[in-house]
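To start, I am sharing the structure in question, which I have written as structure tokens.
Here the complex is missing a single protein chain, while all its other protein chains stay put.
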Amino acid sequence: MSFNTFGKIFRFTTWGESHGPAIGCVVDGCPPNISLSEKDIMKDMSRRRPGQSKFTTQRKESDSVKILSGVFQGKTTGAPISMIIYNEDAKSRDYESIKNKFRPGHADYTYLLKYGIRDYRGGGRQSARETAARVAAGAVARITLNKLIGKKFKVVGAVTQLGLLGCDKSNWNEKEIRKNSFFCPDKKSVKLWEKYLLTVRKSGSSCGAIIELRASGIPAGLGAPIYSKLDADLAGALMSINAVKGVNVGAGMSAAFLSGEENSDEMKKVSGKIKFKSNNSGGILGGISSGQEIVASFAVKPTSSILNSRETINKKGKNTKISVKGRHDPCVGIRAVPIGEAMMSCVILDHYLLNKAQCS
Amino acid sequence: MSFNTFGKIFRFTTWGESHGPAIGCVVDGCPPNISLSEKDIMKDMSRRRPGQSKFTTQRKESDSVKILSGVFQGKTTGAPISMIIYNEDAKSRDYESIKNKFRPGHADYTYLLKYGIRDYRGGGRQSARETAARVAAGAVARITLNKLIGKKFKVVGAVTQLGLLGCDKSNWNEKEIRKNSFFCPDKKSVKLWEKYLLTVRKSGSSCGAIIELRASGIPAGLGAPIYSKLDADLAGALMSINAVKGVNVGAGMSAAFLSGEENSDEMKKVSGKIKFKSNNSGGILGGISSGQEIVASFAVKPTSSILNSRETINKKGKNTKISVKGRHDPCVGIRAVPIGEAMMSCVILDHYLLNKAQCS
Amino acid sequence: MSFNTFGKIFRFTTWGESHGPAIGCVVDGCPPNISLSEKDIMKDMSRRRPGQSKFTTQRKESDSVKILSGVFQGKTTGAPISMIIYNEDAKSRDYESIKNKFRPGHADYTYLLKYGIRDYRGGGRQSARETAARVAAGAVARITLNKLIGKKFKVVGAVTQLGLLGCDKSNWNEKEIRKNSFFCPDKKSVKLWEKYLLTVRKSGSSCGAIIELRASGIPAGLGAPIYSKLDADLAGALMSINAVKGVNVGAGMSAAFLSGEENSDEMKKVSGKIKFKSNNSGGILGGISSGQEIVASFAVKPTSSILNSRETINKKGKNTKISVKGRHDPCVGIRAVPIGEAMMSCVILDHYLLNKAQCS
Partner (left out) sequence: MSFNTFGKIFRFTTWGESHGPAIGCVVDGCPPNISLSEKDIMKDMSRRRPGQSKFTTQRKESDSVKILSGVFQGKTTGAPISMIIYNEDAKSRDYESIKNKFRPGHADYTYLLKYGIRDYRGGGRQSARETAARVAAGAVARITLNKLIGKKFKVVGAVTQLGLLGCDKSNWNEKEIRKNSFFCPDKKSVKLWEKYLLTVRKSGSSCGAIIELRASGIPAGLGAPIYSKLDADLAGALMSINAVKGVNVGAGMSAAFLSGEENSDEMKKVSGKIKFKSNNSGGILGGISSGQEIVASFAVKPTSSILNSRETINKKGKNTKISVKGRHDPCVGIRAVPIGEAMMSCVILDHYLLNKAQCS
């Protein structure tokens, strides 16, 4: 993990700014002989794509991915896979009015302090537009894992908390997640969430979210103690997503409130199969996958670009006010679902390959 | 971050098992001409050392650190600093009775599945004994930062939640933290915590904890977007500590419940100085330090080695029961305070050096 | 250095195949605020470009570099710089006749054995076409070094041996290098070399070359012992260029024939300046630059694609013969000059930045 590159064996490097001509990524270390097409990748891209409902930004991007290298006659060759996504609906004028002000909650101030120069158009490199490239890389990881360990491999994400509203996780329904505009797993919550988010948006404000990821079909033994533990790498990967402020694995922060008996997952052999009686570990013990479902969640802060006026300073250090118009998601957490899935897929594939090197 | 090495420029590699002859670390990339002695390092070591109160394991270890290289006439030379800590009170016999059983909540099962071999004495490499080496490396980082950016640099950790009991963070008092057995920052909570933990221990159980870390004096501009963001690296670092299940930066998981107005920290120039009106960001925006205090917290699960009997299986896959005697902390979270400080110091120094390369 | 990425702080990742739609690279870790334009980069590109004389391949490529990211208002921003070069004159039909045969001296056989799949069009990823992307990255490094350490920084390469013909290095003339088709530094050798290479080409054969690189204006102190010594990184960088079989630093292989007195460069203070009386070290002592000129050379084997018939096997393992028509350089070593300069520039910049992190 270094600057704009993620991963150890399966590595991807992303590039591009929100309002530049294009964004993209180079995936390196993908095993050869995996069937891969632009169409396959678009399945994942379309889930992150903006402009699909009234609850996300109205920026129109087809997010078409073009593969420029690394695939020959429909199969990966072991060479780096370069993918490019052209920016189609960048409206830089929207940003002229705020180019000299630091938007609270954004990285305008820190980018300028660090680099001494800042591409203010749509946030430049700091924009969440970068995550489209991650989803493309994640799609390659997902397809590769489905080839290497079979269809049983699956990563599913869902929004389990939308601002102040939770949902009933015991109603978790994968099909439902694909149907509604919120990736909400609980059909009963959807209507209420719609009303709530419309209110938030109309009030010129925004709200946060919690996303839960569940990965199944993962073999035991993945994860490299001590400093490349599977959960440590997952935490770094998820925290690297724009606007994420917290990461839990299994019981997560709540583990602090449990007793030793409640927390540690007892084991039992039932009908010849080893079973865990609970999954507070989130499928990871000592940094290594146990064969249970891997469960992680992360919190996304509310969109910082809001209509309501806020106090800030400008580049000259003068006090001023700011109200961000543009086209913004009232809850950026929603579109973080496919991004979280992508990062988790990449981490799992990376460790799958690493484990082959170490222990096969 | 790779296997047993942590860091990019300032890197340390740890080695050793709980019941082997010694543990240690090699610190590489430390700048030259930093005054460094074994005595300096022992200050930090003594805060993690076991056997200091009735609330921690009774294993007796002096945890004396011996520097074997990289220091000449009292100063670092730029060469790797090798440090060794001999294990003095390893009682391997304690583990004979459980060597064929998988302790629930421990990594016994996953280590055996991954490696096909397992050093069962005291947990071998999976033991938290490894963290003593981290504290030694962290001491080097802390001393180096105090030389490079001055005395204003400081990382302070405290236990803010002990099992079911919180404390009043508005009473945060650094001196108090150094005085009580819990690294509790709120004097008023200490007595109640004592009673509570004694009860937990007597009942043969254990409890979890939440640790909060605060770093001040950190220059703005540290952190390398996109995949080496300061918060992403911190999250990976803290999640790599044994028994950690969740990591928050700033508002953390709670950010999900805030509105855009509540969450994004407004800026204001007051008496010629730029001030943030709040610190929900935890001092990090877009993965880069803002100059505010850096605040992170993490949850440690309850000690998995408990006296109370639990169901599990043995190496042959037969159902059995286990009750772990040995000498165990009723709350491993307490001793995680200096470990968290160490990891945070290492991450900050690493990014301080990295930023010099990139942007100075 | 990993798969398709080169460097530690200043890193570039290349992608693309000889006959795919494009090739390119992503440069990461370039300092911000460096003036950079496509035009600047083209200066270096044009020196490597094919089809410029009768002594190089007749493939016509404009090798226009398009910058897709990382530059804002003419300056680098610290974000990754993505550059793309479209392939314009790929004639894949040329390769149909040999797609099932292993060309001796080429990597056809090893790529197929390793990956189980091979893009045979123009050699796919194994083609030296990849080096165009290196030259683009090297141009960024060169421009950055000229900004950071001034105009005195310079890397100049020349062909000092063309097959069986050497040149008189005491006639080394930088202006001459830019004038002739061979990057030959000795004006007196050019005519003979022309005749020689025409003969080689007409005979359906090819020849090798030795390239010497001289870098001046390099500050002392660059290089990170033990395993990132400046000369070790240079050796790895130059050996990674297609068809390179040997690398020398300073006296190189000839050092074996010197006595201790002859080899070690004596030092003397002359008119207040520290001078070395010779430069057998090639400007590097203990892996660290000494402030002297850095001198390295490397040997490029003769082009393996020749008209003359050779014995080989086909994919089915049957014995067969092969004669490679296509459009090939009779001496690939010539165009290796700007590639060697690019790699050396990248290594020096990388260590310049690394040294700032370690020792500034």
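The first chain written gets the first letter, and so on, giving A, B and C; residue counts start at 1 in each chain.
One rule holds for everything that comes next: a contact is a pair of C-beta atoms (placed from the backbone, for glycine too) under 8 Å apart; a residue touches a chain by one contact, two chains touch by 3 or more.
For clarity, every value in this text was computed on a predicted model and none was experimentally measured.
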| item | value |
| --- | --- |
| Residue among C:K39, C:K151 or C:K269 that touches the chain left out of view | C:K269 |
| Contact residue for the chain not shown (choose from C:S189, C:S281 or C:S345) | C:S281 |
| Selected from C:N87, C:Q161 or C:S189 as touching the chain missing from the view | C:Q161 |
| Touch with the omitted chain, as defined above, among C:S18, C:T56, C:N146 or C:S206 | C:S206 |
| Residues in chain C touching the chain absent from view | 1-6, 8, 14, 102-107, 109-111, 113-116, 125-126, 130, 161, 163-164, 200, 205-210, 220-221, 223-229, 231-240, 242, 245-269, 274, 277, 280-282, 284-291, 299-304, 306, 308, 310-313, 317-319, 333, 355, 359 |
| Residues in chain A touching the chain absent from view | 9, 29, 31-32, 78, 353-354, 356-360 |
| Touch residues of chain B, complete complex, unshown partner | 2-5, 11, 13-17, 20-24, 26, 28-29, 32-33, 68-70, 72, 75-82, 84, 114-119, 124-125 |
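Just so it is clear, only the chains that are shown with their structure count from here on.
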| item | value |
| --- | --- |
| Shared interface numbering between chain C and chain B [over half = same, under half = different] | same |
| Inter-centroid spacing, chain B versus chain A (mean Cα positions, whole Å) | 26 |
| Rounded Å distance, chain A centre to chain C centre (Cα mean) | 39 |
| Chain centre separation in whole Å, for chain C relative to chain B (CA means) | 46 |
| For chain A, residues contacting two or more additional chains | 2-5, 14, 114-116, 125 |
